[in-house]
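Note that this complex is displayed minus one protein chain, with the remaining chains in position.
Chain IDs A, B and C follow the sequence of writing; residue 1 opens each chain.
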Amino acid sequence: MTLTALCLLATETAEATGGPSMQLALLLTVFVLAVFVGFEVITKIPPTLHTPLMSGSNAISGITLVGALLSALAGDPTMVKILGTLAVILATMNVVGGFLVTHRMLGMFRKKD
Amino acid sequence: MTLTALCLLATETAEATGGPSMQLALLLTVFVLAVFVGFEVITKIPPTLHTPLMSGSNAISGITLVGALLSALAGDPTMVKILGTLAVILATMNVVGGFLVTHRMLGMFRKKD
Amino acid sequence: MSPVWVELSYLIVIVLFIMGLKGLTHPRTAVRGNLTGALAMLLACVFTLLGTELFDWTLIAVGVGVGALAGGILAVTIQMTAMPQLVALFNGFGGLASVFVAGAYLAKLLSSAGASNLGADLLVATAASGLIGGVTFTGSLVAFAKLQELKFIKDVRFPGQQALNAGLFLACVVLALLIVRQPGHANLYYWLMVMVSLVLGVFLVISIGGADMPVVIALLNSYSGLAAAATGFVLSNVLLIVAGSLVGASGLILTKIMCVAMNRSLTNVLFAKLQPAKGSGPSADEVYANVKATSPEEVAMLLDVAGRVVIVPGYGMAVAQAQHAVKDLTNYLREKGVTVEFGIHPVAGRMPGHMNVLLAEADIPYDLLIEMDQINPTFEQTDVVIVVGANDVVNPVAQTDPNSPIAGMPILEVHKARTVVNIKRSLSPGFAGIPNPLFAADNSLMLYADARQALIDILKALREG
Partner (left out) sequence: MSPVWVELSYLIVIVLFIMGLKGLTHPRTAVRGNLTGALAMLLACVFTLLGTELFDWTLIAVGVGVGALAGGILAVTIQMTAMPQLVALFNGFGGLASVFVAGAYLAKLLSSAGASNLGADLLVATAASGLIGGVTFTGSLVAFAKLQELKFIKDVRFPGQQALNAGLFLACVVLALLIVRQPGHANLYYWLMVMVSLVLGVFLVISIGGADMPVVIALLNSYSGLAAAATGFVLSNVLLIVAGSLVGASGLILTKIMCVAMNRSLTNVLFAKLQPAKGSGPSADEVYANVKATSPEEVAMLLDVAGRVVIVPGYGMAVAQAQHAVKDLTNYLREKGVTVEFGIHPVAGRMPGHMNVLLAEADIPYDLLIEMDQINPTFEQTDVVIVVGANDVVNPVAQTDPNSPIAGMPILEVHKARTVVNIKRSLSPGFAGIPNPLFAADNSLMLYADARQALIDILKALREG
């Protein structure tokens, strides 16, 4: 649902601006390819790994952290700085907590000998 | 082997030019992602499909045709035009012939009823 | 180090992320996969910090410090049984972070570049990450509350709910378009849209039964990935786009896989109008007309003469932390030459693999844990089944009553065994909130007690008698 919406808006843009920049086209290509990789990478998974996988990929989605780091630079208006710092805190929690909890979960599983 | 060579040269470039353009970075990303998709897409294949798959993907690699079309534009030096036209001929043979022969091969197989 | 170098170094990070994700899908490589992912994330941050112009280091130090501390403590101190809701929580944070990043960036650009210079593509991306991020945040919070079984949260269902959701979504889209059309007021519209999306997130999830939360979390996880990707478009940052869409896509697949495991369709999970549990089927009183209670001693006698025993753990074992008691009983019986196996239902407990985790923690040999499909055929030849705080996953109604909330969910067919001993504190229902005819079956006995205590008593009785 959201995906389609995203695409719709993307085209909508194109009209609005009379064609997005060359770079946007490249970024969209990257996006599409990454989506394919994401689809293909996930194969049959034993139920026991569902939760760790969920939690691990959730940690990866904390990549917003990079965006957060970039969002609040020196000399930005205070408002921006506040938002940015909040973002950094939240994203860091997601990342650090996510990978840690995944590690703990996985630690509980034994490989079949 | 060739892949590594390619990468080596790519880095080599970077030094030569003191850093490739932003766009190149994007193109490289696209390349890497596409490679991953290529790796993941191919799974277990029944031997009977090896040849058709080879021939089909060979046809796809005829995508150079697009490059060939773009290479010889009006007003280019004759030398370029000759090369371009040759490229178009060769690439077209690869594409048309490739897809056709694949189709013929596949036509020979029956689905198990 | 020039930004372009960062771009190239991002390539490494991307590869690592993919490797990590791939690793997480196979038992043998899962741990390494997770570490790879973490390494990738670390590199991503390092490269970013090295790569770009003057940061406000104090702010970043504070932010990272606080975040790492909070996240770390939560992750380390949390109980096993609470991990799923923790994941939900983290996921929500990720979503909110996207909202803030996009918002901050928008505000910055408006103040610096000025409205007119903002490309529509950028504005669309901003809107997208605001929208998706917002939905993810509140949706995850609701999921968290439900898994935590916070009292104030109920499965809210009312006519026209879908219509409302559609309306809210439409409102978001309209506001998004306004952002694009009138960049002058982009800030205003953006935060308005975020508000609406927050509400939308609540209503999307609130109507979904807690039993389906893992699926919902997987889905929201995929959303937070998409939000990150959208943010990536805002900053035209490849890394965010790739990592984000990786998670977005794989999360979607995982969601599907999990639905299959609970055999539900995704739409069914998201929009199914289950009549509230009470209404469905006969009332508890009818069902539990004649239930036979039992005592640890009686159970001990049954076990004394049993040749094959199957233990079916459920959420109750987790609550009672009874896994070690289970282990002691198992060891005793096996020394006596009794065959003991465990019937593991894919959704027993509150997270997939919940039971495996607990039993592994108690050092119960991995090869005693039998998956549902293997164990079901063996119940006929089983003398005693001990159901340790399981309820829904052994509820025959799933197979008999098509309108029950758990209709169609595959169950462990313990009722086919000679005798079934159900250890639970009362006749109160399980997660799905419905009565369980199994407890009233002729071959079924109730042992009302805390699971841990009950098992200890049984073992004591065995040793004495």
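As a convention for this text, a residue touches a chain if its C-beta (ideal position, glycine included) is under 8 Å from a C-beta of that chain, and two chains touch if they have at least 3 such contacts.
Everything quoted here is computed from the prediction, not taken from an experiment.
K.L.:
What shown chains come into contact with the chain that's not displayed?
P.N.:
A, B
K.L.:
Using the document's contact rule, name the residues of chain A that touch the chain not shown here.
P.N.:
Residues 14, 19-22, 25-26, 28-29, 32-33, 36 of chain A touch the chain that is not shown.
K.L.:
Under the stated touch rule, tell me which residues of chain B contact the chain that is not displayed.
P.N.:
That gives, for chain B, the contact residues 2-3, 5-6, 9-10, 12-13, 16-17, 20-21, 23-24, 27, 30-31, 34-39, 41-77, 79-81, 83-113.
By our rule, only the chains that are shown with their structure count from here on.
K.L.:
For chain B and chain C, what's the span in angstrom between their mean Cα positions?
P.N.:
Computed value for the inter-centroid distance: 43 Å.
K.L.:
Indicate the residues of chain C shared as contacts by at least two other chains.
P.N.:
Answer for chain C, listing residues that touch two or more other chains: 18, 238, 242.
K.L.:
Could you pull out the residues of chain B that touch at least 2 other chains?
P.N.:
Answer for chain B, listing residues that touch two or more other chains: 22, 26, 29, 33, 36.
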